[in-house]
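A single protein chain has been omitted from the complex, and every remaining protein chain is retained in its original position.
Labels run A and B following the written order; every chain starts at residue 1.
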Amino acid sequence: MCLAVPGRIEAIVEDQGLRMARMDFGGIQKQVCLAYLPEAEVGQYAIVHVGFAISLIDEASAAETLRQFRELGLLEEELGATEVEEAGNEVPRRVP
Amino acid sequence: MKYLDEFRDSAPARRLAEEIHRLATRPWAIMEVCGGQTHSILRNGIDQLLPASLSLIHGPGCPVCVTPVEVIDRALAIAGRPEVTFTSFGDMLRVPGSEKDLFRVKSEGGDVRIVYSPLDAVKLAQELPDRQVVFFGIGFETTAPANAMAVHLARRQGLTNFSMLASHVLVPPAIEAILASPSNRVQAFLAAGHVCSVMGTWQYPPLAAKHRVPIVITGFEPLDLLEGIRRAVAQLEAGEARVENAYARVVSEAGNHPAQALLAEVFEVCDRTWRGIGTIPASGFRLSAAYRDFDAELRFDVAGVTAHESPLCHAGEVLRGVLKPNQCPAFGRECTPRTPLGATMVSSEGACAAYYHYGRALAAEEAR
Partner (left out) sequence: MAEPLDITGWSCPLPLADYPAIVLGHGGGGKLSSELVEHLFVPAFGGSELARLGDAALLPPPGGRLAFSTDSFVVHPLFFPGGSIGELAVHGTVNDLAMMGARPLYLSAAFILEEGLPMATLGAIVARMAAAARAAGVSIVAGDTKVVDHGHGHGCYITTAGVGVVPAGLELGPERARPGDAVLVSGTLGDHGMAVMSVREGLAFEAELASDCAALHTLVEALLAALPTGSVHTLRDPTRGGLAAVLGEIAKSSRVGIELEERALPVRPEVHSACELLGMDPIFVANEGKLVALVAAEAAEAALSALRAHPLGREAAIVGRAGAEHPGVLVARTALGARRVVPEQLGEQLPRIC
């Protein structure tokens, strides 16, 4: 239902009494309404849907999730379980 | 893009898929509620990485698909008026009402415009003081705050030439309706991450407990979806039925308080008809009494417009996961992407349209 994309808050301004942000989405800049994120600050990342920032991205949580994804499967490898190594797989491997 | 591309990495995706294969010992049916998740699953081919015993049921979480025919007919009636500039998200322009769609109204001289944000519609109302600017306010809880802000702003600015045709829908009552249906076969849900970013997760534990189903709050990128599926399968295999948050970087338990506050001010909960499904109690938002002046249905007196869905269309059973699209008698005959009877055939990620395209390819392969 809801296409929402992450962007970085570049500047915060006031427009017609609304808290607005200029946000960067991977090289694309767009004005976004910040009214629902009164605590948001420049430099933070937020999820934006139809021109509204609706949630800040918890960067520590994102990093932790990614770390878990990357480590998934490594345990079995250590235990000698078979895992087909894909070409281009750059996951760090520990020496058994 | 940061926070998107990392979650599309193929190596961890394969490992997550392998983990799902390892976990799944029995057949399970999991529903991804949200149309955006369906899109991502089909777009990336995530379904093909999963065990054959696992079926993903595409849920009713596409606001475009579930907007009832009569609301679309009301939109068409308003958009055709000479004094009206009708604004909408792009998705809605091709959705058929009883007889035509917004593109047809535009071709007949209606002033129909695509906007990216509801605030763009408010801006248009300021720029065109001699026109009646109407915004087609559809969407789930994710979109509702944006639409609420547009009306709120219009009222604050005393704009008398702005109004909204509101047809919002809510996720938890739809999940409840699916689970309460005697023909339900959904055993676990991937809840829509972006809806939860607004509403939080607190609405779901009672549902999980009452119906004994795992509910996993899930994001939209391939790794997020695979992780959501992995956790759902793990719970199913273990006989658990909990609410888990697999999208913690975006979703908190409480959700977005300022957004919830404005929703409560601008809207009130109402019964809502879902296209293809029927009326679900307390499953929608309409403008509250304080904002009635901005209700396009009243302003243009179209509340009396009613319509009936094609009796040939079985979209409701498809959306509930009871019927596969190609089991519908009208599929590929009366109903094709060019002549859609129901909205599931309209949007390219609608379940029926997806089946139609895949089916054609399979037929071509078999004919070889």
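We take it that a contact is a pair of C-beta atoms (placed from the backbone, for glycine too) under 8 Å apart; a residue touches a chain by one contact, two chains touch by 3 or more.
In this text, all values refer to a predicted model and were calculated from it rather than measured experimentally.
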The listed residue (B:D91, B:D111, B:E244 or B:E297) that touches the chain absent from the view is B:D91
Out of B:I20, B:V33 or B:C62, only one touches the absent chain, namely B:C62
Absent-chain interface residues of chain B come out as 1, 4, 8, 10, 13-14, 35-36, 39, 42-49, 62-64, 87, 89-91, 93-94, 103, 113-116, 120, 124, 139, 143, 222, 337-338, 347-349, 353-354, 357-358, 360-361, 364-365, 368
Listed in rising order, the chain A residues that touch the chain left out are 1-3, 5, 25-30, 49-50
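What we mean here is this: only the chains that are shown with their structure count from here on.
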Rounded to the nearest Å, the gap between Cα centres of chain A and chain B is 23
Within their complex, chain A touches chain B through residues 1-6, 8, 16-18, 25-26, 33, 35-38, 45, 47, 49-52, 54-55, 57-59, 61-62, 65-66, 69-70, 72-73, 83, 86, 88-91
In the complex, the residues of chain B that touch chain A are 1-4, 6-7, 9-12, 14-16, 18-19, 34-36, 61-63, 89, 116-120, 139-140, 142-143, 145-146, 149, 153, 156-157, 192, 194-195, 197-198, 220, 223, 227, 248-252, 256, 258-259, 262
